[in-house]
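Beneath this line is the structure, given in structure tokens, with notes to follow.
Every protein chain except one is present and positioned as in the full complex.
Chain lettering (A, B and C) follows the sequence in which the chains are written, and residue indices restart at 1 in each chain.
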Amino acid sequence: MIIAIKPGASAASVARFSAMIEKQGIKVHRSEGASQVVLGLVGDTTGIQEKSLLAHHLVEKVIRVQEPYKRANRLFHPDDTRIAICGLDGETRHIGAGYVGIIAGPCSVETREQIISVAQSVKAAGAGFLRGGVFKPRTSPYSFQGLGCGGLDLLIEAKNVTGLPIVTELMAIHQLEIFDAVDIIQVGARNMQNFTLLKELGSCRKPILLKRGYAATITELLMAAEYIMAGGNDRIILCERGIRTFESYTRNTLDLSAIPILKKHSHLPVIVDPSHGTGLSWMVPAMAKAAIAAGADGLILEVHPNPEEALCDGEQSIRPDAFERLMKTLQAYAALEGRLLKEEAHERP
Amino acid sequence: MIIAIKPGASAASVARFSAMIEKQGIKVHRSEGASQVVLGLVGDTTGIQEKSLLAHHLVEKVIRVQEPYKRANRLFHPDDTRIAICGLDGETRHIGAGYVGIIAGPCSVETREQIISVAQSVKAAGAGFLRGGVFKPRTSPYSFQGLGCGGLDLLIEAKNVTGLPIVTELMAIHQLEIFDAVDIIQVGARNMQNFTLLKELGSCRKPILLKRGYAATITELLMAAEYIMAGGNDRIILCERGIRTFESYTRNTLDLSAIPILKKHSHLPVIVDPSHGTGLSWMVPAMAKAAIAAGADGLILEVHPNPEEALCDGEQSIRPDAFERLMKTLQAYAALEGRLLKEEAHERP
Amino acid sequence: MIIAIKPGASAASVARFSAMIEKQGIKVHRSEGASQVVLGLVGDTTGIQEKSLLAHHLVEKVIRVQEPYKRANRLFHPDDTRIAICGLDGETRHIGAGYVGIIAGPCSVETREQIISVAQSVKAAGAGFLRGGVFKPRTSPYSFQGLGCGGLDLLIEAKNVTGLPIVTELMAIHQLEIFDAVDIIQVGARNMQNFTLLKELGSCRKPILLKRGYAATITELLMAAEYIMAGGNDRIILCERGIRTFESYTRNTLDLSAIPILKKHSHLPVIVDPSHGTGLSWMVPAMAKAAIAAGADGLILEVHPNPEEALCDGEQSIRPDAFERLMKTLQAYAALEGRLLKEEAHERP
Partner (left out) sequence: MIIAIKPGASAASVARFSAMIEKQGIKVHRSEGASQVVLGLVGDTTGIQEKSLLAHHLVEKVIRVQEPYKRANRLFHPDDTRIAICGLDGETRHIGAGYVGIIAGPCSVETREQIISVAQSVKAAGAGFLRGGVFKPRTSPYSFQGLGCGGLDLLIEAKNVTGLPIVTELMAIHQLEIFDAVDIIQVGARNMQNFTLLKELGSCRKPILLKRGYAATITELLMAAEYIMAGGNDRIILCERGIRTFESYTRNTLDLSAIPILKKHSHLPVIVDPSHGTGLSWMVPAMAKAAIAAGADGLILEVHPNPEEALCDGEQSIRPDAFERLMKTLQAYAALEGRLLKEEAHERP
């Protein structure tokens, strides 16, 4: 961290300021410029906030050189993290480090028939994981809130039938107790900075699918991952799902630039949700292909047998047949860069 | 709600679609246009989402005429809601309906001396409420996270000493047990759509200070209030605290337009947080005055005896003497529209 | 400007890099930190762009200490600039340095009767200037584009009748020839970075009302002013008129924070356009008051005798009687800080 001191500051006041910082265990290196003093902070500055320093009357500007995250940082973990999960069918699915994982299923679990039929279709088409919401974060208290525990039972039944690992969203800590059979726990965009929840998940032994908040910067997403990792759980899958901008044609603006940035600064796998990211099913194939081309390690896609009658988010769900066609296309895209989409790949390490 | 059907839809398919909607207890009125059929939905459409309708292949466009909130809606509650809280000193403080409530105090409770001295200063200057964070939502897991329960004890001590009602942020439901002595519970911007928390607060008997999420629309803020109100707690104070935009000079862009909009559509009191809304203490007086001029029912302000040594957000805290000067100015602004700032006003109803 | 060099850079490469910068007439001061070299650039760095430096493989981060604008910078011109314009009635109107100037009139000049009647009403209510669009920037080529030269003639007629100085938008350089009788030339938000136009206006001798682009940062607005000032014209009035955000209730999000920021960094007067800034006439009074309270040096307001029949932007225009009431309120707000709104003030210096 580098601090530019305001011109004209007295040597004594700069010394006092430096001493204050050094009390936090950081070494301050002072260098005298032509017109202005610059302080270089050496040591672990992850606990220091730029804006706290800016409160000081001597400080003109601050630049952070070291990123504020450690465990999520590729600098300290150069190799890609790969998440591996074994299904009840004995097959292991992978996300990251050359494997493109596809998570598919309905926005909400609605009926036994619906979830099992979707599970079977997406498995047949090559999906690695089954998604299905049971506790639903809805803008209105009067909208369908998900089937809750009953829905979770149906999702688990679909897991038992197909062998697919399952992914579902956790909305509150106390739900952890009933998430035993869940393979990947999703933290929704609205909870990305629910720090109490994140801390709790740090001591959980399951992979976490962490969605980017719709107004979160890329650094904030990595800091949210850091919260979980600081607690000891380093199996995090980051998920870009669209940010809020002035453009109102789409539900959100899918920020595919986030993929190469996250992968440069972090070793964690990065997946994309083009269903929420656009909010429009006809856009899903184009954006899914673009996400893979930009380097995404996977996708999470809403698939519904009858989107027009979906209880939630039907306008962004594709049908099983469209999903099957899309999977074929995506395989070709992944293959261009030597990556594997479908889990036929026993021969890979 | 009005639905424009795509041109060329068959009468039979429109009839089936109408029947599907009517199953939800809503009457559908069909009117035949020159080139296109339009359906008018009559009844309580708050549970219907525009985007679910858009999933249907017959639907071209949807307009919502009725707002999706009920209890927060001024339509059904034309008079301003006023929140009244009696302090331990026997005085009642008000927010809303002609009363401008001022909540002041440090970002974080740090020491007994700090919080008691700030409490005394802000009371002397005319503040109606004392704020102080004890559980702090911080972007980094390595930053100061607040003093926790020990901090809450200090805040309560300051309440006992000064008689001022206290306001502090709740980060998780289980903290409710220890919030007995807290007078107003704050829900932070990052938890505005933590729906599990909101539902829980619906059955709580304390006023809730609900901060707008930094990427939440005005409608979403009202829907978050509606979540709490649907549970039976209608003492909500809405708080504008800045939204995320491309402008990076300020921490957030304080959206003062939200004040007249919220007050037009809702009866709930609306306050403003210029400290977080700008992130810069020198801007606080200008934006505090502007908020009052725009019609805000109150302010929440960070005051710290020594901002340069604050453990959190010092750059946006003003000193007690600046606060005192600001209070005098704000009184003059409030008086211009016949509103009361300081609680000298026993004679008011 | 301070440049943090990447750790591990060789002394020779840093020396070559420094030499490259010094060729641009800037002195480079090198200081050796514990882990990293920092370069301080001394001299006029306004022509150097941070991002060009970032292209260099040695550069890790760059901080600009000196603002990139000079003539618009309060640092080199500590006193407020005041724009004074004498009307045909012999009275001088002022904007800035204690004077709050009010510019009012219709979005578009429509008929002789309309513009003269509005001019008379707003003058009677205390406005200092008459606005009226004749060349209109419209999103659609099929919308009313303004009356053009004929409209300008009518606007000039209204000036002759009332004595009020007139303000209208210039859309292209060649229109300058017919702008002789125009007192203040408006540059619209969409032209804020039409650099060819800005350069041309630098050699013009009339005050320029420069509107902030709807996605322009505050620094970019000041740089746009700098373009004009670099050409020799330093009579610029800056105008905040709303920025684009995710919030769609209002046409734009009026960024009142821009007022104190612009006034801190620049000596130029700052006015606000609450009509375009909100797009909704019922919000204009609240936001006009807030703008004055935040320190604005003036307002530009749309006033139309019959907003429902306006050819352009009727939904954001207020009626003459509402304008008159608003003027009385605004005077009270301005007076609170010892500022003058109506031009009764011969006694002021």
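As a working rule, contacts are C-beta pairs under 8 Å (C-beta built on N, C-alpha and C of every residue); 3 or more make two chains touch, one makes a residue touch a chain.
None of the values given here were measured: they were computed from a predicted structure.
When the omitted chain is restored, the residue from C:Ile26, C:Val161, C:Ala215 or C:Leu340 that touches it is C:Ala215. When the omitted chain is restored, the residue from A:Val100, A:Leu170 or A:Ala215 that touches it is A:Ala215.
Mapped onto chain B, contacts with the missing chain fall at residues 2, 4, 27, 29, 31-36, 38, 40, 42, 60-65, 215, 244-246, 248.
Take chain C: the residues that touch the chain left off the picture are 20, 46-47, 49, 51-52, 54-57, 68-69, 137-144, 171-173, 190-191, 193-197, 199, 213-215, 220, 223, 226-227, 230, 244, 251, 279, 281, 307-317. Residues of chain A that touch the chain left out of view are 215, 217-219, 243-250, 253-261, 264, 277-278, 282-283, 286-287, 289-295, 329, 332-333, 336.
We take it that only the chains that are shown with their structure count from here on.
Farthest chain from chain C, judged by C-alpha centroids: A.
One finds 41 Å separating the Cα centroids of chain A and chain C. Chain C has its Cα centroid 32 Å from the Cα centroid of chain B. Taking the mean of the C-alpha atoms as each chain's centre, chain A and chain B sit 28 Å apart. Contact of a single residue of chain C with at least two other chains is seen at positions 215, 244-246, 248.
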